[in-house]
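Can you read through this structure? Questions will come right after.
All protein chains of the complex are present and in place, except for one that has been dropped.
Up next, subunit A:
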Amino acid sequence: MTAEVDPATGPAMSYVYAVSRAGTPLGEALAGLPGLEGGPLRAVAAGELVALVSSVPSASYGTEGVKAQMEDLDRLEVLARTHHAVVEAAYEHATVLPMRLVTVYLDDERVRGMLDEREPEFSALLARLEGHVELGVKVYADPREAVTVSSRGPDTDTAASPGRAYLQKRRAQQQNHRQTYRAAGAVAAEVAARVAGLARAHVTHRPQQGDLAQAAGENIVNDAYLVHGSQADAFRAALTGLADDAPGVRVEVTGPWAPYSFATPPAPGGGEPR
């Protein structure tokens, strides 16, 4: 590539979205489509591999620029959604290994060097991911929801004194809380059991919390499963209705995703199925 240097934005750098095998229609299908900052996508090939790349300005994607983007939720969201849109589009054409957010090289030559160096590992990962999708499974415990379902408790003593009624109410709340979490734990175990034969691999993500975790209740399980495409429906079906009899417990399935959570080799002793 010719080095384009814009005095305002600095030299262009090569942002890598995903890696795939050479010989797929990926490059032709996506070439020219807009990536980050509207920069057109291109395929950078080396050996058996192809990287999906677009040019980004070093002013925004160097260490300082990235730091600034990370500290601004709106910019982070644009970055994440654009990266994801490219990976999703690529994923429709070929098995891809998604890169982590903000994988940036100085130029395409460095990208080729990386592909050369990592070829055995990436080829093995791509072979493993071939034909598979990632499905997310989240389990939530929501004691408040359980209360609204079973609020007509059996022994509400309407004649009790205010103090006694308060204590009864507190006790009922605590019991409800315990029951809901226990039920959620049981549902989580049941999820694992039901999909054990349907998934090739399993990764545990940190339960979601904080401002971005907007779903009701507390997220107690946030897992990802690698499932063959032909088994995706069976996987969903296996979990349908699982929490119907557990008030305050909710199971959510997300995806299919590109195999983000399985793009790294399993760490020895870590991230393995429970």
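The criterion applied here is as follows: a residue touches a chain if its C-beta (ideal position, glycine included) is under 8 Å from a C-beta of that chain, and two chains touch if they have at least 3 such contacts; residues count from 1.
Rule of thumb we're sticking to: contacts and distances are computed from a predicted model.
K.L.:
Would you kindly match the missing chain to its UniProt protein name, picking from "OmpA family protein", "Glutamine ABC transporter ATP-binding protein", "Gas vesicle protein" or "L-serine dehydratase"?
P.N.:
Choosing among "OmpA family protein", "Glutamine ABC transporter ATP-binding protein", "Gas vesicle protein" or "L-serine dehydratase", the correct UniProt name is "Gas vesicle protein".
K.L.:
Sort through A:V53, A:A94, A:M114 or A:A199 and give me the one touching the missing partner chain.
P.N.:
A:M114
K.L.:
Residue-wise, where is subunit A in contact with the chain that is not depicted?
P.N.:
Residues of subunit A in contact with the hidden chain: 13, 16, 19, 62-63, 66-67, 70-71, 73, 76-77, 80-81, 83-84, 88, 92, 97-106, 110, 113-114, 117-118, 122, 125, 133-134, 136, 142, 144-149, 203, 205-206, 208-217, 222, 224, 229, 232-233, 236-237, 239-241, 243-244, 246-254, 256-257, 260-264.
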